[in-house]
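The complex is shown incomplete by one protein chain, all other protein chains being positioned as in the whole.
And now, subunit A:
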Amino acid sequence: MSPLLSWALVFALGCLALAMMLALARMIIGPRAEDRVLAFDCLYQNTMLVILALGLVYRSSSYFEAALLIALFGFVGSTAMSKFLLRGEIIE
């Protein structure tokens, strides 16, 4: 790996760590429940990008499956939470 790429990956991981902290701050201070669900949505997308970047750093293809699972369960989770906010229950 060239030094350019390794520094770009360090930069990307730093940016994503900062982005996760910003989303977490909104999740903590969020005035309402829908703000917290939105922040959770943003947080799991950033986590998925971090896992993809780590897969590039460590040259392993099993990180791809972890990222796919995070995307899948993040979607299920935030859909269920939005449905709960809308109707008061999830399965009716």
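Going forward, a contact is a pair of C-beta atoms (placed from the backbone, for glycine too) under 8 Å apart; a residue touches a chain by one contact, two chains touch by 3 or more; residues count from 1.
The rule is short, and it goes like this: contacts and distances are computed from a predicted model.
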{"item": "Chain not displayed: protein name in its UniProt record (\"Ferrous iron transport protein A\", \"SPFH domain-containing protein\", \"CRISPR system Cascade subunit CasE\" or \"Na+ H+ antiporter subunit G\")", "value": "\"Na+ H+ antiporter subunit G\""}
{"item": "Contacts of subunit A with the absent chain, listed as residue ranges", "value": "1-2, 4-5, 7-9, 11-13, 15-16, 18-20, 22-23, 25-26, 32-35, 37-39, 41-42, 45-46, 48-49, 52-53, 55-56, 59, 61, 64, 67-68, 71-72, 75, 78-79, 82-83, 85-86"}
